[in-house]
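One protein chain omitted, others in place.
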Amino acid sequence: MQTITLVPIEQFNISIEGETISPDNFAGKSADEIGALVAYEGNFPRLLSELFDIKVDGNADAADDVKIEINGNVPRVKRIGEGMTGGRILINGDVDMRCGAKMKGGIITINGNADSWVGQEMRGGEINVQGNAAFYVGAGYRGEPCGMRGGKITVFGNANDFVGEHMCGGEIVIKGNAGIMPGLSNKGGKIVIEGNTTMPGSEMTKGTIIVKGEVEDMMPVYQREGIEAVDGVEFTKYVGDVVVDGKGELLVK
Amino acid sequence: MSEMLIKNATVYDPINGVNGDLMDIAVKDGKIVDSASGSAQVIDAGGRLVYPGGVDAHTHIAGSKVNVGRIMRPEDSRLGLKPKTKLTRPYTGYTVPNVYAMGYRYAEMGYTTAFEAAIPILKARHTHEEFEEIPIIDKGGLTLFGSNWMVMDAIRENDQERLAAYVAWGLLASRGWGVKVVNPGGGEAWGFGKNVSGLDDPVPNFEVTPRQIIRNLAEVNEKMDLPHSIHLHCNNLGKPGNYETTLASFDICKDIKSKRDRQSLHVTHVQFNAWGGNHWGDFESKSEPIADYLNQNDFLTIDMGQLVFGSATTMTADGPVQYANARLLKARWSNGDVELEDASGVTPLEYHPQSYIHGIMWAIGLELALLTKDPWQVLMTTDHPNGGPYVNYPMVMTMLMSQKRREQEMSKIAEKTFDRTCIAGIDRELDWYDIAIKTRAAHAKVLGIVEHGKGHLGVGADADIAIYDIKPDETDATVEFDKVEAAFRRSAYTIKAGEVVARDGEITAVPMGRTYWVKTKVDNGGYDRMMDDLKMKFKNYYSVNMANYMVQDEYVERPYVVETEYK
Partner (left out) sequence: MIIKDVLCPFCGCLCDDLAVEVEDNKVVDVKHACKIGASKIKGHDRIKAPMMRDDKNGEFREVSYDEAINESAKILANSKRPLLYGWASGVCEMMKKGVLLNEEVGGIIDNTASVCHGPSALGVHEKGLPTGTLGQFSNRADVVVFWGCNPVQAHPRHMSRYSVFAKGFFANKGRRSRKVVVFDVRKTDTANLADDYIQVNPGEDYMVLSALRAIVADKADVVPETVGGVPKEKLVEVAEVMKGAKFGIVYFGMGLTQSRGKYKNIDNAVSLITELNAHGKHSIIPMRGHYNVTGFGQVCAWETGFVNAVDMSRGIPYYNPGETCSNDLLMREEIDAAFVIAGDAGAHFPAQSIARMGKVPVIQVDPFHNPTTEMANIVIPTKVSGVELEGTAYRMDAVSLRMRKLVDVDFPSDEEVLDKIIAKVREIKGASS
């Protein structure tokens, strides 16, 4: 087991592109080697050692045995954990956009808020956001037919608009409220919103959306199909979106 | 000026009948010459394969359709990225590369000339703006005439002189090289969401048939003495059973003779037009009757339109076929009607080897090339990016050269494909000479640019040369196809107008190529009748003024103009 602790030296103003910060990249590396990795501050290359105090305990051969702890707010460090296949990242603070993008395995825990595109195009693994998440939780890149394909994202606070856009698989749970149009153009997967949301499930062809709170502005393109119980709670079941001949299930309280 | 001597080259130059001779090639001031002086830069080819620079006679590299593809597909533009360097601009895109990648990637494969296959006249300025930004390669473009009101009105009124005058004016207005005819009449019918169903189905409101459009444009093309023949994208493209329309379209031009040493009809991306069956359920290859026709007739040439598995962006002036595609595949759809002139559509799609429909399409392209005996009659293209992007040409070349390579690909393809095609039974394997024909010599001949120095290495030709890291006498392409493909993907040297522009697949210089276009003098009463009609149409129907319509000289900074005369 290898534990790497990063403490931000300063609060960055210009975002740092931190795609090098992942268990796959850190596995087996010394503090000096990790410090020599490059992260861009805008157009300016910086060394991780200039940005973080880096401590390494233990050693590991593979990502699975790596734990990265970021102690401090990093709301201006993007792409942490991008493409990671295993291991853990614990962020004790807020994090910037695209955290866990293209992630395939492992666990990211954010003890703070996540900016937009957390879990973008995620394929596997788990992301837990203890605070709020901004736009496009688990969504895709622009123009891509699929966003999230696998894995699980849990947001304990609220999420902003377009949760799970173009989702093709996996699961998203929003414990608080979600903004407009969660599950837009879904082709699979499951979204659970425990709070309120607006216009869920537009153009959903497959998949499930469960809204436990209130739905403001129900899409006018769903077929009501009776009552269904989930974990002993009764929901009204809608099927649609009919404009795309959708067979998606939208369960609303 | 600059001199170069390429020593010990194993040269394949089919236009000059050179078939694998070990020789030296001398270059001076951008042209091939007899001999070089002692001060020439020497490149020792060491017995490696030397071809004339590649020529692509049918590709979609510039203009509004291509840009529609880029704008619609940011997910494509994030592929193929290569950062800027001191010499090169950034590369982006796979099926719809940016202008820089477009030129660099051709050059990296040893290609030095590419012709854009569809220029709408009203949007020609845009095409030339992109041409002016595509580095290294020489360019030209084919102008769309097949659904144009001026064309159809002149044909209906049996006024071929007026038709010729308009074609000449349209080529001038668009700075175009040749006459492109896409789904003749179909573009106009698409103006109200309809299509024409066959060669004798009159175009709504214009009362001319696709047959008349093809025939008249082909006749006028020869009277105008244009370097290229008409370039036809047949009716009913993309529909099962369309091979009959294709064969009947061939017949329309059977008795038209060209004074020039070339075909009188070029039919393009025939893979998409050699389809049997009545619907997708009984869809099958009809490459054999098409190849039989080619084997019996020498007046026409075709290009493959080979399919490559993976991502493609289909783009064509054939508006209705794109709508049908998009609906069938539930894909994104952009349409681009051009007032009074034509239509167009762009739809991204993915070719899957496990889809037997795509498998059959894959087989048809190769069958056409392999069943047709004369290699000069079938050009290798993918109808970039409709069948797949041109960066895959090296792979297609190895498939033509190696049955083993085809078998390797067939093993990935849906079984059902092989009940509906004959590809599995074809053992023909093309050689180095055939490939030189199919990727450069025949393209230049079909376009009519051999006499302008393209597609060959004779004295006086442009010094556009590709040296590949292959020793033909030591390489068995039927077996060592991976090595051959790698060599074709990254030329050892690409030389453009006597300058080394790429070395081992990396760009080393970024000169700008020329733009080829044709100016035809039509000096008869037809011109005045045409101008009267044209002025009336601008006054009443065009949304731009005539004075602002034609492409200005500022947009063609390095023109190569060929002049001809109507007789």
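Here the chain labels run A and B in written order, and each chain numbers its own residues starting at 1.
By our rule, contacts are C-beta pairs under 8 Å (C-beta built on N, C-alpha and C of every residue); 3 or more make two chains touch, one makes a residue touch a chain.
This one's a predicted model, so the numbers in the text were calculated from it and none came from an experiment.
A.B. asks: From the list B:Val338, B:Ile357, B:Ala487 or B:Met530, pick the residue that touches the absent chain.
C.D. replies: For the chain that is not drawn, the touching residue is B:Val338.
A.B. asks: May I ask which residue of B:Arg327, B:Lys412, B:Arg428 or B:Lys535 touches the chain that does not appear here?
C.D. replies: Touching the chain that is not displayed is residue B:Arg327.
A.B. asks: Which residue among B:Lys84, B:Lys373 or B:Lys535 touches the omitted chain?
C.D. replies: Checking each option in B:Lys84, B:Lys373 or B:Lys535, the one touching the absent chain turns out to be B:Lys84.
A.B. asks: What residue numbers in subunit A mark contact with the hidden partner chain?
C.D. replies: 13-15, 17, 40-44, 76, 97, 116-117, 135-136, 141-143, 180-181, 184-185, 199, 202-203, 217, 219-223, 240-243
A.B. asks: Could you list which residues of subunit B touch the chain missing from the display?
C.D. replies: Given the touch definition above, subunit B has residues 62, 64, 66-68, 70-78, 81-84, 89-90, 92-93, 96-100, 122-123, 125-126, 129-130, 133, 190-193, 205, 323, 326-327, 332-340, 346-347, 540-545, 547-548, 552, 554 touching the missing chain.
Everything below uses one rule, namely that only the chains that are shown with their structure count from here on.
A.B. asks: Rounded to a whole Å, what is the gap between the Cα centroids of subunit A and subunit B?
C.D. replies: Once rounded, the distance between the two centres reads 45 Å.
A.B. asks: Which part of subunit B faces subunit A closely enough to touch in the complex?
C.D. replies: Where subunit B meets subunit A, its residues are 72-76, 78, 330.
A.B. asks: Using the touch definition up top, name the residues of subunit A that touch subunit B in the complex.
C.D. replies: Interface residues on subunit A, with respect to subunit B: 141-144, 244.
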